[in-house]
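First comes the structure, then the notes that go with it.
Heads up, one of the protein chains got dropped from this complex, but the rest are sitting where they should.
Let's look at chain A:
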Amino acid sequence: MKLSTYNFLTSMAIKGVKVGFPLKLTISKKELVETEFNPTFVERLLPKLDWSAVYGAAQVAELAEDIPAVQPESIADNEQLLQKLHHLLFEIDVLEGQLECPETGRIFPITDGIPNMLLNEDEV
């Protein structure tokens, strides 16, 4: 699972959960996958992302010093930051780990790079 995907995931489908976001991420095994950097792509993607989850992922991935806690006003000219965001969002591949619902503590395991968000019938 790339951390860009993580940015969209929520546990709100669980009965009684209001927001379910951001999920608490734990990485037990990850891999670095080099991918082509396209600054325009990252810049245009940013408005669609939730910054708190971007920053949260950076902390878990031990890249917190690369990413500011608060989203900068303008980022278009900051190619260095765009590069770092690209690395965080597209080059770190979580192979094993888990996602935890912030409200209920329900664990969603990440196995072989795929988060299993499937809920049981009685949870929804």
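Here is the rule we go by: contacts are C-beta pairs under 8 Å (C-beta built on N, C-alpha and C of every residue); 3 or more make two chains touch, one makes a residue touch a chain; residues count from 1.
Rule of thumb we're sticking to: contacts and distances are computed from a predicted model.
J.: What name does the UniProt record list for the absent chain among "Blast:Alkylated DNA repair protein alkB homolog 8", "CENP-T/Histone H4 histone fold domain-containing protein", "Exosome complex component RRP45" or "Isoaspartyl peptidase/L-asparaginase"?
T.: The record for the missing subunit names the protein "Blast:Alkylated DNA repair protein alkB homolog 8".
J.: Have a look at A:D50, A:E79 or A:E103 and name the one touching the chain we're not showing.
T.: Of all options in A:D50, A:E79 or A:E103, contact with the hidden chain holds for A:D50.
J.: Name, in rising order, the residues on chain A that touch the hidden chain in the full complex.
T.: 1-2, 4-5, 8-13, 20-21, 33, 40-45, 48, 50, 112-119, 121, 124
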